Structures are given as structure tokens and as C-alpha cells.
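The structure appears right after this line, and notes come after that.
With one protein chain removed, the remaining protein chains of the complex are shown where they sit.
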Amino acid sequence: MIVAMSHTASEEDIQGMMARLRQDGYDGQINRGVERVVIGVFGTGFAPEYPETLENLPGVASVTRISKPYKLGSREFQPHDTIIDVSGVQIGSGDFVVMAGPCAVESREQVMTTAEAVAASGAHLLRGGAFKPRTSPYSFQGMGEEGLQILSEARARTGLPVITEVMEPEEVETVDRYTDVFQIGTRNMQNYPLLRRVGQMRKPVMLKRGMSATVEEWLMATEYILAEGNREVMLCERGIRSFDTTLRNTLDLAIVPMMKRLTHLPIIVDPSHATGKWYLVKPAALAAAAIGADGIIVEVHPDPDRALSDGPQSLTPANFADLMASLEPIVAATGRRLCSAVAAV
Amino acid sequence: MIVAMSHTASEEDIQGMMARLRQDGYDGQINRGVERVVIGVFGTGFAPEYPETLENLPGVASVTRISKPYKLGSREFQPHDTIIDVSGVQIGSGDFVVMAGPCAVESREQVMTTAEAVAASGAHLLRGGAFKPRTSPYSFQGMGEEGLQILSEARARTGLPVITEVMEPEEVETVDRYTDVFQIGTRNMQNYPLLRRVGQMRKPVMLKRGMSATVEEWLMATEYILAEGNREVMLCERGIRSFDTTLRNTLDLAIVPMMKRLTHLPIIVDPSHATGKWYLVKPAALAAAAIGADGIIVEVHPDPDRALSDGPQSLTPANFADLMASLEPIVAATGRRLCSAVAAV
Amino acid sequence: MIVAMSHTASEEDIQGMMARLRQDGYDGQINRGVERVVIGVFGTGFAPEYPETLENLPGVASVTRISKPYKLGSREFQPHDTIIDVSGVQIGSGDFVVMAGPCAVESREQVMTTAEAVAASGAHLLRGGAFKPRTSPYSFQGMGEEGLQILSEARARTGLPVITEVMEPEEVETVDRYTDVFQIGTRNMQNYPLLRRVGQMRKPVMLKRGMSATVEEWLMATEYILAEGNREVMLCERGIRSFDTTLRNTLDLAIVPMMKRLTHLPIIVDPSHATGKWYLVKPAALAAAAIGADGIIVEVHPDPDRALSDGPQSLTPANFADLMASLEPIVAATGRRLCSAVAAV
Partner (left out) sequence: MIVAMSHTASEEDIQGMMARLRQDGYDGQINRGVERVVIGVFGTGFAPEYPETLENLPGVASVTRISKPYKLGSREFQPHDTIIDVSGVQIGSGDFVVMAGPCAVESREQVMTTAEAVAASGAHLLRGGAFKPRTSPYSFQGMGEEGLQILSEARARTGLPVITEVMEPEEVETVDRYTDVFQIGTRNMQNYPLLRRVGQMRKPVMLKRGMSATVEEWLMATEYILAEGNREVMLCERGIRSFDTTLRNTLDLAIVPMMKRLTHLPIIVDPSHATGKWYLVKPAALAAAAIGADGIIVEVHPDPDRALSDGPQSLTPANFADLMASLEPIVAATGRRLCSAVAAV
């Protein structure tokens, strides 16, 4: 940590800072330049808010943290890639993974039709929401546990492991009985009680980026899960909020290769929520593969025009088959391959 | 709702749209212009996602909702101002209300000192957090129920009603035993299970704006509380996320008079979180009064340099006394007055 | 255009609106719904600000424009793709185009070395700035006309056509003597006198998206050039400004296929400015190809650590050769091909 004193700081300010540092258990080294004094602070484990506390002391111009505030998720902590095994699907292994299914579970028939279609086209996981966070209280809120049972039945039939969203700590145990991967949605990225609760489980978690979360906030949220002992966390870029409303969100695709440098955790891309328009899902998915994402999660619905949620961004089964056919050569062109198909049960 | 057909739409597309509307229980009126056909759709209670569903149908250029998606919180639904009585403090009455206290409850002594100081300077409510949502799992997370007991004791001593944050549905009952107003923080603005739970209580709620929440999303979140039957909701503008990181957040002050037009609910401003710097709290608070906010909520700490949370944005008791002295003439200049002092117990 | 009257609008308000419309030369059709009156306005050529003018009249709830405000650049105006021929390089033809070269022209030797290297690796155009818009007046501002002469010499030697930035109307004629394509930078996207001036030339223009320009603003800026008669305009997505500062900008890649639907003009992607980091340029460039961009423009410098401008985002010639080798299979995987090499002079 570097404390830059103001060019008007007095000797008393400088000594006051040194005394405060020693009092807090740290060691400082004074560098006297022509214009100002700069103090290097040695030690580890600074509380995240410590820099701004020091910045408030007399005579301080700025305080700069050198070490990153996240730990367990960082490449420095673990140089090798985390690989998460979900019933034989290796996420983060270099192979490209495709998760597909409806936005919301609406009926047994809808889920079965979709699950069989996406399995036939080569999807690796089945997605589907039973508990839905909706912007309006007057929208369809999901089928609840009945929806989880339907997903579970679809898994039995197709062999596809299931990923589904959990919205509150109390629901975690219920969802755990049915799902293979917990999904934490964008609105809950900083729902800390929920993060801690899934951190206590021993099952993979996919943490979506908050709508306006910086990379650092996203990785700090991840830290809540990792610190509870659950190391099987994957991240999901699903578009961020920007000034332009042409698309539903702004897909921050270039962050994917940056994240691969900062963290050892797998990164999934959600082109459906990012764009909000079904006809942009395929090009965005191809770009996600080209830029090095570990996989995608896409919405598929047998009849998007009648979907209770996110119809406009849902692919039909035929669109999905076309996407899978187009993905293969792109993935191959980057020297990787699609994850091998999971054996049907 | 207005459906504008594309200029290349066929007669079949137009009739298909009319059929779909009738099937969904609505009535449409066709307007044939020179360039395109526009269909006015009559009816009420469109599901929030209905426009985007229609937009996906063949030959449609755009669908525009005319009515606002929020209801109970809108001025159209209730033209007169909602006034919330908190132990005699009338919030939303036109009088200006000041809530003050520490960011986090750290100790009995810290809270008592602060509470007595802010009461002496004329504050109307005591704020303080016992459950703290912190960006890092390695930061101080709050004292929990013990903190609530301390706040309760401070109320007994000063007569100031208490406002404190609740972070998860399971905590609502515990917090309810101690607080006078529930605070929902910015990270939980779209934590729907939590919103529903406080909506079931019969105690005022202050809902902070999400970091990147549009006005419509903010009012839709409010709707979750109102729809459960709790009509005592006040809103809090606490700064939004923008591209500029000079300040902690960007205080969207001009939205305050706009909100007063859109909703009948009181609007509070939080200049502490908005700016992140104690020396900007006073000017921002004065501006909040001048622009027509119903009150402010500010952080006060007896020793900000030692605060466990948000020290850099906390006022000292002396700073707070100065703020109160400066507020009075500004409030008077807008033809209003500070809320009358609450009788000490 | 649709005028929705407020549900409290009086009959006088409605008739006043009809009178105003007629006075302004338009025809309105009244639709009387249960809750409110909606007026369809027929006619063409509404001034861009006309909707907000009407919105200000008594009893109006909202005014919605149905037609897009841009014309000449829209797909509706011209359904087929614009193909721009630059000395035999067909931009927008489906083939993928690569423009490469230094950020700034620094010396004759630097440009020759770079130009020969990128030509050898298969680049199609040579980029390089002689007039540089720098955030600071204390930074290197470019070599001016001498730099243009160097670029011109590099074209003679390599056969690569030149693209270079022009910053003010007065410079347009000078730059015209040397360049093959005018580049308008992000800071000048709404420099209207400059846009008009290049619009009067008969030479292709590449218009970069403004840092916080919406799609509509970008296309409206394009309209300034097209309306002067110059129809050879290509657009360049170079990253927008968002709340996250991890990267230099946020590459809005998903907008590329959306732009292809809205406009017939070619779209180029600039992965160098978008990311600001050389090691992200290759993955971002591959993604640009996968998502359907018409080409890329990248910065290459023989010694990035000594570059006078944008060193950190510049590729070395070896990095660039590697990028070209990696691009080819991705472009092929999307069913396209790299533009055929230009014959050296």
C-alpha cells in the first residue's frame, strides 16, 4: 500500500501517519521526493476499507492499494485453472460447454420438449428457472418446487444435469435436492446471506455478474462463496448496464479473456440476456467461443411467442440446432472442441 | 398500447396481429397511414412483458406501452402525498426530516455518544446498521442482534425512533422487534423475497435505489412492498453508478422533483453514500433541501478515523451540528421548515 | 407518430392538439380508448425535435416517434449492403478486411518498418495518425503534414492504401492529398462542421462511434456525411464508456450484428482502443470476426515500449503475424474469407 502525502503536508502529518501505521500493526518506509513524501506500507491482510480510512487523515493526498482485495479466486492464489465436474461434464477444462433450456419452467410438457430437443442437438446441461426474479410483482413468478420436480424428471429422461436459480437462503436446501448447479442471478450478486449459504453447500455454483458490477466487485462477491469452503464456482458474464438501450444489456465480451488472467475460475457467457433478441444470440454465442469463454448458457423455448418469460430472446429448437452446428467449426478454429456428449441415462 | 407495423408488413401480418390480440382478450383499432399501419390496443392490465412478446411477431416494427407498469405507487393511482408517521415524525408532510447516526453499530458507547449528539443538534431519527452488507467477506459484518439492542436502548434514552437495515427475509421478524423503520439497502433493491416479507409487516420501509436502477425499476421494486399491503414506503436516492469515479457515486439530485411528480411516496436523500466524502455531505444536504427532498439520512461517527465502516464519509458530531445550523435557513428559504423536534422520553 | 393524451386530458386539450397538428401541416386520427385518447399522426419528415415539442402541450402524456430519425443510412432506405472500394479492397462485401499500422506516425523508419511487416502478414490497409487528438496538451500531438508524406511513401512502397485521421475542417483538403480513407475519431463524432466537410469530398470516410454515443446518435452523425452527398461511409465500433475501468473501454461487440440490421453501411471493429491492452487485441479481433464485423483496425508498432502514443495496446509485428494466422480459420468458420491481398505496386 502506498500513501502519498500532499505537497503541503507538514512533518507532523508525516509522523502522525507513521505513528498510526505502527499502532495498526504495519511498518512504513518514508521516501522523500522533491515535491512530496511517499510512504510505502508493508504488511498483508489490510482490511478492504483501510486505504480510504488512511486517506482521510491529515496531509494525505492519496492511498493506493497494490495487492488485489480478492484472494481465493485470484490467479496469484491458484495459478492453474479450476475445472468443475458436473456429472462428467468438465467445465473450465478447455472444452466448450453449452447449457440450454427455457427461461422459466412453465409446464411439464414444455420442459420435456425442450430438454429432448437440446439434448438431441448436443447441449451439455439443461437450464430452467423454477423461482423467477421478475422486475414486476404482477409478472409470472415461477412454478416453485413443482418446477424443480419437472427439471429433475427431464434430467432422468435426457441425462442432462440441471442448472437452476436459487433466490433466497431459505430455498437453498430445497433447490439442492433437485439441481446439479446453483445459479445466482444478476440481481442477487451481492445478496451476501445467499452467497454464504451456497458457499456452505458442496455443489457447483454459477454466479452471474451484477448489472453494474465492476470486475473487482464481482470477484469480491465470489469470495463470499469461496471463503465458506465451496471452491466450485463459475462466473457468468450476462451483459452490463450502459447508456445505450438499443439492446437489453451491453455484452462485455472483452472482459472474458481479462477474467481468465485475473481468476482461475471458469467463465460462461449468456448471450440471451445480454442481447435480449433471439436473432443476436447466435452471433454473440459464436463470438463468446472465439474470445475464449468456457461455455455459454442460452434460452430455448418450443414456442417463444407464447413464453411466460423472455420469449423475445429465446431460440426455437431449430434455431438452437443451427447454433450448435455453427459453433462447432468456430470452437475448432480456436484449437478447442465442444465438450463430449454426456451419455443419456 | 401501440403496435406499429413495419412498412413492409403484409396484410396477413396485420390480420395475424389482430387475431392474436383478440385471442389474448384485447381489442385493436387499425390506423392506416401513408407509410405504415399502426394498431391501437385497448384494455388494461397488460403483463409487463406483453409488449416485447408482441414485438417479436411477424411484421411488427415496435410496440409502445402508454400506461406506466407501476400502479399503487403512482400519482395517477393516488394524487395526494403519502405521509408516514414515525412516532410523531411526519415524513412526507412538507416538513424536512433528518435521520442521522453511525454507518455501523460498533459498540454501546459509540451509539450512545452519537445518538445523544445528533438528538441535541435536532435530528429526528437515529440510523445505524447492525447487519451490514459489505463488498468484502473479510470486512466487519455488523454486530447482529446485539447491535439492535443497543439501538433500542439509544431510542429509550434519546426518544429518537430508529431506522436500521434488514438484509434477508429470515431476519425481518428479529429486526421488527427493535426498529421503527426497515431500511432496504441498494444491493437488495431487487431482492424480491425480502421486499415481499417487509411488505407483509405493518411498519414503514425505506427503499434505497439500486446502484443502477432506472426510475421505473425502482418504482416496480416499490410495488412489491405495496402490493403486499404495506403502504408506508419511502424512497431514498443515494447516488447511482456512472462512468466517473471521482466520487463514490453520482448523486442524481434532479430526479427528486421528478419522483415527486411520478409518485406520492416521500423521497429521502443520502448525501453520505452518494459522495463518499464527509466534506461534501453538507453542500449536498443543502442542495437536497433546496431541490425539494422530504429529508436526508446522514452518517455521523464520534471518531470517523477509527470507524469500522464508511469513516471517510462520516460527519463528526460537530460537523453535524454545523450542518443542522446551515440547513435551517435553506429549508426556510424554500418555504418549508424542519420537522418539529420529537419530545425526549 | 403517436400522441398519447393523459387520462386527465380535457376535450379542449384533445381539440387543441388536433388544431396544432393541422396548423403544422399534419393529419391526426383520434382513437378513444377506455382510459385515454391516443392520436395517430400521419405525415412524413417530422423534425427530430417535433415529438418533444408536442409533449410539452397541455394534456399530453407522451409522444412516440415510430419512424427512425435517420434516413439515408437506414436499411429501409437502402436494403442492399454498401460496398466501398478502396484501391481494390472491397469493404462491406462479406470478405474480412484488416487495417493495421501505428497509432501515430513517429518517424519515416517506424512507418516503413511497420508497413512492410503488416503488408507481409496480409493486411489490406495501412493506418497511422499524423494529426493526433490527445487528452493532454502536453502529449505528443502528431507530425502533421510531414507524417502524411511518410504514409504516402509507405503506400508507394507496399501498395497498401492509407487511412488516417482528420481533426478539423481546415485540414480536410491537406489530408485529402495523401489519404485513401478519412478517419473521424471518437471525440469528433459530433463535430458537425467536420462531418459536413468530409461529406463534400468524394473519398471514403470511417466514422468512429462517440465514447457515449447511442446507436441513434451514431447513425444521425453518419447522416451529416451522407446528406452532403458522400455515400462511402463505414462505421467503427471502438468501445464505449461504462462504469467499469478494468479495460480502457467496453467493447460493444453485440451491437455489430444489430447495426447490420439497421444500416447498410460496413462496420469495422477496433479491438486496440476498445481494450487498451495488447494481449486482449487478438481474442477481441477473433470475436469481431465471429460476430460478423466487416473488418478490424489494429495498432502495430515495431517497439511498443517506446511508442509515443498507445504503446500498451500496440501489437508487435510478430503478434500481428500471429493474429493474421489465427484470424483465417475463424473467418472461414463463419463461411467468409479474408479479403484477397492487394497487389503490391
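Order of writing sets the chain letters: A, B and C. Residues in each chain are counted from 1.
Keep this in mind: contacts are C-beta pairs under 8 Å (C-beta built on N, C-alpha and C of every residue); 3 or more make two chains touch, one makes a residue touch a chain.
None of the values given here were measured: they were computed from a predicted structure.
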item	value
Sole residue of A:Gln29, A:Gln200 or A:Ser340 that reaches the chain not shown, by the stated touch rule	A:Gln29
Contact with the hidden chain (one of C:Ile66, C:Ala100 or C:Met167)	C:Met167
Per the touch definition above, residue among C:Gly43, C:Pro69 or C:Pro329 touching the missing chain	C:Pro69
Residue, one of B:Val86, B:Leu253 or B:Leu315, that touches the chain absent here	B:Leu253
For chain B, residues in touch with the removed chain	212, 214-216, 239-247, 250-258, 261, 271, 274-275, 277, 279-280, 283-284, 286-292, 326, 329-330, 332-334
For chain A, the residues touching the chain missing from this view	2, 4, 7, 29, 31, 33-36, 38, 40, 42-44, 61-62, 64, 66-67, 76, 212, 241-243, 245
Positions on chain C contacted by the hidden chain, ascending	45, 47-49, 52-53, 55-57, 69, 133-140, 167-170, 187-188, 190-194, 196, 211-212, 217, 220-221, 223-224, 227, 241, 278, 304-305, 307, 309-312
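Following the convention adopted for this analysis, only the chains that are shown with their structure count from here on.
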item	value
Inter-chain centre distance, chain A versus chain C - centres from mean C-alpha coordinates, in Å	31
Residues within chain A bordering two or more other chains	212, 241
